[in-house]
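My questions all concern the structure below.
Excluded from the complex is one protein chain; the other protein chains are retained at their positions.
Residue numbering begins at 1 within each chain, and the chains themselves are lettered A, B and C in the order written.
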Amino acid sequence: MTLRNGDAYRKSLRKLRPNVHKWGELIEDVTTHPSTRLHVQSVAASFDAAFDPERAPIFTAISHLTGKAAHRWNTLMRSAEDVLGNARMKRAQFRFSGTCQGATCAGWTGLNALWAVTHEADAELGTGYHARLRDYFREVEEHGYALAGALTDAKGNRAVKAGKQAHADAYLHVTEERPDGIVVRGVKAQICAVAAANEIVVLPGTAYGPEEKAFAVAFAVPRDVEGLTIVETRRPSDTRDEEEGWDSPKIGTITQAWLLFDDVFVPRHRVFLCGEAQYTGRLVSIFSAIYRAAIGACVAGQGDVMIGAALALARANGLSQKTFQEKLTQMAVNNEVTFGVGAGAMLLGKPHPSGVFVPDPLLAHVNKVQVGRLPYETKVIAQDISGGIAETGCLPSFKDFEAPEYGDALRAAAAGAEDGETRARLARLVEWLTIGGGVPGCMHGGGSPDGARLAIKGLVNWEGSVANARRIAGVTGELPEPR
Amino acid sequence: MTLRNGDAYRKSLRKLRPNVHKWGELIEDVTTHPSTRLHVQSVAASFDAAFDPERAPIFTAISHLTGKAAHRWNTLMRSAEDVLGNARMKRAQFRFSGTCQGATCAGWTGLNALWAVTHEADAELGTGYHARLRDYFREVEEHGYALAGALTDAKGNRAVKAGKQAHADAYLHVTEERPDGIVVRGVKAQICAVAAANEIVVLPGTAYGPEEKAFAVAFAVPRDVEGLTIVETRRPSDTRDEEEGWDSPKIGTITQAWLLFDDVFVPRHRVFLCGEAQYTGRLVSIFSAIYRAAIGACVAGQGDVMIGAALALARANGLSQKTFQEKLTQMAVNNEVTFGVGAGAMLLGKPHPSGVFVPDPLLAHVNKVQVGRLPYETKVIAQDISGGIAETGCLPSFKDFEAPEYGDALRAAAAGAEDGETRARLARLVEWLTIGGGVPGCMHGGGSPDGARLAIKGLVNWEGSVANARRIAGVTGELPEPR
Amino acid sequence: MTLRNGDAYRKSLRKLRPNVHKWGELIEDVTTHPSTRLHVQSVAASFDAAFDPERAPIFTAISHLTGKAAHRWNTLMRSAEDVLGNARMKRAQFRFSGTCQGATCAGWTGLNALWAVTHEADAELGTGYHARLRDYFREVEEHGYALAGALTDAKGNRAVKAGKQAHADAYLHVTEERPDGIVVRGVKAQICAVAAANEIVVLPGTAYGPEEKAFAVAFAVPRDVEGLTIVETRRPSDTRDEEEGWDSPKIGTITQAWLLFDDVFVPRHRVFLCGEAQYTGRLVSIFSAIYRAAIGACVAGQGDVMIGAALALARANGLSQKTFQEKLTQMAVNNEVTFGVGAGAMLLGKPHPSGVFVPDPLLAHVNKVQVGRLPYETKVIAQDISGGIAETGCLPSFKDFEAPEYGDALRAAAAGAEDGETRARLARLVEWLTIGGGVPGCMHGGGSPDGARLAIKGLVNWEGSVANARRIAGVTGELPEPR
Partner (left out) sequence: MTLRNGDAYRKSLRKLRPNVHKWGELIEDVTTHPSTRLHVQSVAASFDAAFDPERAPIFTAISHLTGKAAHRWNTLMRSAEDVLGNARMKRAQFRFSGTCQGATCAGWTGLNALWAVTHEADAELGTGYHARLRDYFREVEEHGYALAGALTDAKGNRAVKAGKQAHADAYLHVTEERPDGIVVRGVKAQICAVAAANEIVVLPGTAYGPEEKAFAVAFAVPRDVEGLTIVETRRPSDTRDEEEGWDSPKIGTITQAWLLFDDVFVPRHRVFLCGEAQYTGRLVSIFSAIYRAAIGACVAGQGDVMIGAALALARANGLSQKTFQEKLTQMAVNNEVTFGVGAGAMLLGKPHPSGVFVPDPLLAHVNKVQVGRLPYETKVIAQDISGGIAETGCLPSFKDFEAPEYGDALRAAAAGAEDGETRARLARLVEWLTIGGGVPGCMHGGGSPDGARLAIKGLVNWEGSVANARRIAGVTGELPEPR
């Protein structure tokens, strides 16, 4: 099938066994439940884009397996341009829905990172993972899957290693190896887009040592696999999604979930690493390089919407663009810095012998650091431009605007250079983008800025800089670290 | 009575006519309704503080009228120390409830600013406002009122003056002057703490010209005055306040409202300005000087709680203070800068001939600019320290933690160095402080940073600096502005 | 000849007519005069690099004209990789000498920009500029020229257009067109590396309108052309270059000059634009795109040396890297952001029909904005790490260290974990990099950040962002700019 539209995608989700919960209840149909339908809706739009001549070049790419057009997130990234295609798709998605789509991101990136690592493992250890992965990749493409990617474990006590945790399930691990497959249990936490995904690609969330083999496991499962309980998380103001009216936009949303693996069986052909702890560091490193090269595009795309929302609201307030031009330009600069550093990581990247393209890790991690600061500044500027009405707690509810007794008075009072509903809708959009349900997990999503700084520390050539400084200063001593 | 406790305060609120609405419905009792009770609860704690020997020095002061102890927010601020007392009380309130209390702030500040302006008007015009205000101040003190202060008008089209608006009610104005009083109509928007107040002090929100006399009006009304309809606004995640469990803290909250004045009658003895447009600029200026000198204490107090929440969560995650010391210190620096610049404004302030103390306006406005940036940086750092669980959309709902089928598994998975409930509660606190209902209106509350910058431009001695530079550089020309 | 070494380059400079002045005096030999020799020395090192197998790939490239290896700055940049080669060379140069080399930058970039514009002019107007430029490019390559590039005019009154200036020479202009060439006069100011160049490529510094044809002129002249008087500028602490000892490093330096064109004749074959005002905007735009894509590499390279100098001094003070790791990492992040955004501009660039590659202008201008801020933060951190000795005015002169009476006592007193001379040399390097002669013109060199912001304003799709926001918010009105 390869390319499918949004309806076909929705249909595929409806076929899955219900195992997603929110508010303590089971969600029967993720495509219609108020907590998940907006997320599904925005992912569906990305499927539909394959059939829109204008958007197809962004949302599709040529498959490395079949040479045919496929959904971009079902293909291998083989060049800087392919990773740039990833970034451009993400920016387009954020511009479309104002927020993250998830189901075309981490799972896909995980498969790409596994492409390199299984290639290495097979070459060095004679394992057969790479061929299995190719088969799975083919299945992904043929079915046009939406994919979640699960890396982050529950992690328990952060000062204690995976194998020493009081609560064994704090990290996902293999409990049994059988001839036909493996059994896994444990908790993956804060996993994006599971409700909107057909399949979940599960990877180790960190580098493991030789004594932690049980945690060095990568595989793929259907979202509704037996033994898996999925619990959705809360987002800011998430109950608004379930309400009528304009108190939240109704185009897209993001969802995240905790995955409780209770002795889940994974058949052998879907296992891509099992015990090869020495590859987990590599895997996380390649995953991060790809993921963080593109992450700046996400926040740039949301930043584009913030620019539009703030500027639109300023106009609705009666003020023109030039009043806020310096601030608007700063928002644009922030957007482009995160997009641009990521693009730089791509230009400086290198193809891996397996065929996958790996962006420059130093610039990728540097971008993660930017993503942990610049979008927040952009949000603050958006609130600054928009005025008090959009900041926080400043606008009555949609229900109040509909109240027979005083709703008309409110509408009249909310009017500016545009009518009250227009101002209210735009104010709610700014609120949603800056302090509401549309806020993506810029800070820790895909790993924390402190982790990125640690990686940067490891990648910078400090001694080379010292050597240059010594030479220029005419210092002959070696200048070792003091004891 | 002068000093009353929280129960007496609650009782006084229950006596008021119900005229506060939310969700399109009338709130019968603000002390028990889930949308308002937390706000009332935190204000009640400030009343109770008068009877706690440790807190009484912060929450009470000596009345300028009676020489007796009174609730601090019922007294005139007559010295730098009195304004510092205001700041210290606010910081203590934020430390107590984590958020704004409102009912001990803008109304009080408004009365203090009116103290100066009515004194000037009487001296110059022979009006009798100051004596009326003294009488009202005495009433305030005797009853121990909680006071809202209403300055911000709905404002309509920001490019159009008050008198030229398409919708006349965009600015509150006098529609009739009678021998016994005046009739006012129009909308005050985003007014804090009305639901927790006994009385509302209404002031002009900006400086008016001679052709805008109808808008130059200041007065006080009971919260339940005839003709006044109050509509509460939404805050981020405000429905959580109405839920059971820990998805929001249940100690305090902030509320804001839109006030629809539909031909409200105000008796003459409660009118403090009516038509004297030439004093509105002064009034706003003195109000801002007092308000903005103290505003840094609010954000510092919330910042203190953010420090505590982030540090507590880090420990619950298993990490020690030293891991994040540089970030924690930066949070503390941000807190103290806003507190300190405000204190500086007090030291540089001057007593007004009427007896009220007016902080230095330049430093007060500078502090507003800081308050529009530093607390946001502090929030970002709090999220950075806390980890993904507190950032956004990362934790299942309380209801899910209680779910029979998987609640225990969630609790186990959420545990770190402390149990799962502890981590969940702390994560929710960080969320509430940084992206939830606890976020105060730092940016535009009490006026926007851009307005403050405009005021700063007017207060700085630019030509003096040019003269110094010319002298030092040895430049003899006058260096006027180029044509 | 194509590739020549540093000695051959020095020899070529010595053949030029002396027309460079400093301190009111004529410099007889720029290769030995204390004001210019260090600049020549560092450029010479770039020539020598062509013969060093390790550095040759960075400092040479394949000529588009001859297919042979040439000095990189004598070749056309035809791909993102070629522009990246430019960036890498600049970073290597800064790492080598700690500062700007100039003579391998603006002139070269000017020729590349002219390559596109002359191609367009010829196609549209039938002029023969492109062929002339090819011939000149060939000459440049054959002789292995070092090239200055002169864009910035003296500019006079900034509020007045070029043709309306009180002082006609404020902008370089054509005073006479002859059959065999043109005569030009006027002043180019703050031109880098003239003293170290064989030739000067002269371009318009801004976009001109049809009434300003006389200023729309581009050409190349030998540095010693008749009628040209060159006056070197002062740099911070520049007299130290002329002193013995370690009070400034003696490896490289930067020079800038004012060029007084007093009716200079330029033969026709070296004229590349003359009166075609409609191409000046394009020319400046393409120049900026290339120049600003690479400028981040310059500041990154200097930042690398700052890292090394600060870290070396910290060690000499007795403190280890980990004491300052967070600050060092921030320095590295700043370096990589400017390098990375530039690289991003390259990846997003496009080849021009003429064959030259033009980086993305939006990201290039965004990088200029970063370059106007981040390196300054890096300098501040370098001083912070280094301690008071390197900050400003904290170390006695080399002469004092040599004083018989107390020099030994000073050396002993200056010792830390390393001897006194080592600390003094490193402190002087930090001072030179952060507040001395090594500071490059990050702010206004190659145009100001405000100019870049203006260009960004023109390139961002503001209305597209508004349209997205309207759609997501569900706003149907058009939201035009308020009247």
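As a convention for this text, a residue touches a chain if its C-beta (ideal position, glycine included) is under 8 Å from a C-beta of that chain, and two chains touch if they have at least 3 such contacts.
Note that the structure is a prediction, hence the values are computed from the model and not measured.
Q: Missing chain touches which shown chains?
A: Displayed chains contacted by the hidden chain, ordered by label: A, B, C.
Q: Using the touch definition from the top, which of B:116, B:346, B:385 or B:435 touches the missing chain?
A: B:346
Q: Hey, which of B:14, B:158, B:282 or B:453 is the one touching the hidden chain?
A: B:453
Q: With the full complex in mind, choose from C:81, C:142, C:169 or C:224 the residue touching the hidden chain.
A: Touches the omitted chain: C:169.
Q: Over the whole complex, note the residues of subunit A touching the chain we left out.
A: 157, 159, 326, 482
Q: Could I get the residues of subunit C that touch the absent chain, sorted low to high?
A: Answer for subunit C: residues 21-24, 152, 154-160, 166-167, 169-170, 187, 189-190, 229, 231-239, 247, 254-256, 258, 260, 262, 317-319, 372-373, 376, 379-380, 383-384, 387-389, 391-397, 399-400, 402-403, 405-407, 409-410, 412-417, 431, 435-437, 439-441, 443-445, 448-450 touch the chain left out.
Q: Hey, which subunit B residues sit against the chain that's not shown?
A: Per the touch rule, subunit B residues meeting the hidden chain are 80, 84, 95-98, 246, 249-252, 304-305, 307-309, 311-312, 315-316, 318-321, 325-326, 328-329, 332-333, 336-337, 339-348, 362-363, 366-367, 369-370, 417-419, 422, 425-426, 428-429, 453, 456-457, 460, 462, 464-475, 477, 479-482.
Basically, only the chains that are shown with their structure count from here on.
Q: If you connect every pair of chains that touch, what shape comes out? Choose line, ring, star, complete or other.
A: Drawn as a graph, the chains make a fully connected set, so complete.
Q: Per-chain Cα mean versus the mean over all protein Cα atoms: which chain has them closest together?
A: Central by C-alpha mean position: chain A.
Q: What whole-number Å value describes the gap between the mean CA coordinates of subunit A and subunit C?
A: Centre separation, subunit A to subunit C: 40 Å.
Q: If you average the CA atoms of subunit A and of subunit B, how many Å lie between those two points?
A: Each chain's C-alpha centroid was found; their separation is 38 Å.
Q: Roughly how far is subunit B from subunit C, going centre to centre by Cα mean, in whole Å?
A: Computed from C-alpha means, the inter-chain centre distance equals 52 Å.
Q: Mind pulling the subunit A residues that touch 2 or more other chains?
A: Residues 318-319, 417 of subunit A touch two or more partner chains.
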